[in-house]
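Missing here: one protein chain of the complex. Every other protein chain is in place.
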Amino acid sequence: MTDVIDGLVEREYAFGFESDIETERAPKGLNEDVIRLISAKKDEPEWLLEWRLAAYRHFITMVEPDWAKVQHPPIDYQDMYYWAAPKPKGPAPKSLDEVDPEIRATFDKLGISLAEQERLTGVAVDAIIDSVSVATTFKAKLAEVGVIFCSFSEAVREHPDLVRKYLGTVVPPRDNFFAALNSAVFTDGSFCFIPAGVTCPMELSTYFRINAKETGQFERTLIIAEEGASVSYLEGCTAPMRDENQLHAAVVELIALDDSSIKYSTVQNWYPGDAEGRGGIYNFVTKRARAGARAKVSWTQVETGSAITWKYPSVILQGDDSVGEFYSVAVTTNLQQADTGTKMIHIGRNTSSTIVSKGISAGRAQNTYRGQVKMLRSAQGARNHTRCDSLLIGSDCGAHTFPYVEVKNDTASVEHEASTSKISEDQLFYCRQRGLNEEDATSMIVNGFCREVFDELPMEYAVEAQALMRLTLEGAVG
Amino acid sequence: MTSDAALLERLAPTAGVGARAERGRAFFDAHGLPDPKAEAWRYTPVTEIRAALEHAVPAPCGSTSSTVADRPLIDALAGSHGGPRLVFVDGLFSAELSDVEATPGGLWIGDAEALRPRRAPGAPAPQDEPADGFHALNWAAGSDVAAVLVDADTHLDVPVHVVHLSTAGSTTSAGPDATAGADATVTHPRTVVRVGAGSTAAVIESFVGTGGPSITNSSTRVVAAEGATVTYHRVMSEPAEAIHVGRTGIEQAAHSRVAATSVITDGRIVRNAVDVVLGGDGARSDLSGLYLPTDHQRHDNVVTVDHVASHGTSTQRFKGIVDDHGRGSFSGHVIVRHGTVGTDAAQSNPNLVLTPTAQADTRPWLEIFADDVRCTHGATVGRLDDDALFYLRSRGIPTAQARAMLIAAFAAEVVDSVTPESLRDHLSTWLHTRTVEVSS
Partner (left out) sequence: MLSISELTAVVDGKRILDGLDLEIAAGEVHAIMGPNGAGKSTLSNVLAGRDGYEVTGRVTLDGVDLLGLEPEQRAAAGLFLAFQYPTEIPGVGNMYFLRTALNAVRRERGEPEISAVEFLTLAKENMARLEMDPAFLSRSVNEGFSGGERKRNEILQMSLLQPRLAILDEIDSGLDIDALRIVANGVESLRSPDRAMLIITHYPRLLEYVRPDHVHVLTDGRITRSGDHTLALELEEHGYAPLTGSAR
């Protein structure tokens, strides 16, 4: 067993390389001038600049939240860059062939071959390095059915009315400290719009890559599914290995109008820091959805990276009969800290939600599930079922479960169950008696433990997630 | 708003002699009452309690006998359990209402004064800190102590009954500071139960009142030495206008077993905090509770079990039934410390919501810093089972009666496990009356 734990603790991060891409940056620090510069660089309309400045003015009155079970030295918000972009080598690329070869090579190395993606996999990808979207594939094909899938900046230019109508309607700029910061300085992100009645013909995917040093990443994603529309969206994230901590404070807003369906999947593998806890991404993310009548929003997340993860993908179940789901696997090793979960706010009648959370903690890591289920008086006949299980590997890690359940009417029903234990000695022995070594047995049992969540991922990403889990546990060799 | 310092002067003006009172005063000076936004106080309406305290007066001093209290009243309110009984009226020990004569060998009960000869000379001053501002206030007030001391290797076959009677609102001599109207009187009961190594003992603590707006700020400490087996039942049944902030601290040495039940039968605002520390190897804690807020009552249970030592077992089973505009809450917290092994902990909190305006909150929390554990928790919130109700009605049972049967069945799990039988009967009678009330 000790070997397995050692291995877990010593696992290597596979995406830690740094690309030599020439970068253009705003001056270090945060002030109104920097915000004006970001807005100007992106050629934004006046209303958006004002929106950012209002968020900033509120942000400076706020204090960083301290209720999460995470510890880190104070973040100096003046000691980082708020805007970085790969320097364009000439005019903007018209097609994938014109994308900077170094950038394409970066994505090839990450296993996201932009060209191949376009030819083979049939998944539309928006690739984002640092603050800027560098390529979006399949745009034309999607446009045929009226689906808009582009970078956020492009959406501001090409579809300003849609952006203005929905931006900040689910996560208002003043929602919380990190959301306010993001609203002030967000740089790019993805924008998806699925018109009424359309089922998006392919998976949409955004790949986020932090490359530049000392730079925060603040992307903003907005997905709108009109009445009866449906879409499945996936995001992936990686960053180079560095001794410094880098801040990632994203905001994701999902608007699911009546009868629509949005499935949002995340495979988060930001750099987690080294075995001594040096470096790694601080991942402070606000993700929230609003569901209309009979709409369905499903969050699935596989969180393996980041030094600190602070995120609670939530659903406001506003419309009657709407459905919210949250499926999560969070793995922490070494000195990683994760405080993650969800909020299900039941407002409409007969709304229902399901929460399945699987936490795995190893090394000296701390892994916390924090989830709120709220049944308002109006939520007649609402239902929730929550299952959260934690697995501990090694005696120096922690696993914590903090549910908050509030029920304000007598027709709602809530069931919450949870368990925490170490990996079963019986299961390990059974596998080993059949000839599996301890590491393979551990990996197999852990994957089985997470199966319910992996099953929710789109097929090709389920494979990727299992491979990632395996990689996470693969350090066990030795 | 009155400052914390002024509150202290008002509620604990002169009393508070001794080291413990000093510690309480120092803590209160430093921290005051809890921040209403603090997680542990999320469901206790601290602001409302504070407002009541600002208009409250300390319970009258000096009158050791009460004109309203007699033995039949105590029996009716708190039940009669056949063993030694300690009765405190408005915070003061009442020798004439107590039964301390026929105590079995190895048991020592009484107020602090009565047990003074038992105190070892030169005993060390207390080193512990109050848990929060209310607890500190309890210490600072330096009220009379109800003490139940059991020697080592002593097996008691009758329970010790500690009764705290509040006659606030029905007494006429509320003291010179009393202002007219519904100003509450405040008492700070303090109880200490110490059970020696290898001994077996049961203690029932009843909080009762004769009506009127009383505020009880109680503190009970249960110490179980190595191998001791302790049963502790806490029945909080003060009148509908009463406020009670209570804390029970349970300290357990190796291989001790403590079973503690808390039942909140009434009270406008009741906080029932239970803090257990399993400090010795192989200790076991079984906690259960039942609460039924109705009207606009708030009943809040805040339970912490801290597994400091290895091979500990703990169970928590709290059941809530919320009626009318009542709000019932449960915050259960299991902590398993780094370096411990062989921990087994289970938590459950089922809730029944009887009306569209009632509210139930549940927070079953696990905080685990060791891997050799088996911890589970479950919480549910829902209404009466429609199928079961239909089944009973289809057999000819009227709706109200069918509801009462199902509610009683839901609560029975907690009440039925109570011993001695006299207390179980006392609670069953109450439960029967209440279920009929809430079902009609």
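As written, the chain order gives the labels A and B, with residue 1 at the start of each chain.
Just so it is clear, contacts are C-beta pairs under 8 Å (C-beta built on N, C-alpha and C of every residue); 3 or more make two chains touch, one makes a residue touch a chain.
Predicted model, so just to flag it, every value in this text is computed and none were measured.
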Displayed partners of the chain not shown (whole complex): A
Of A:38, A:412 or A:445, the residue in touch with the unshown chain: A:445
Chain A residues that touch the omitted chain in the full complex: 424-427, 429-438, 440-441, 444-445, 447-452
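Going forward, only the chains that are shown with their structure count from here on.
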Cα-centroid distance, chain A relative to chain B, in whole angstrom: 45
Residues of chain A that touch chain B when the two form their complex: 67, 375, 377, 390, 392-422
Residue ranges of chain B touching chain A (in the complex, touch as defined): 39, 338-339, 341, 351, 353-383
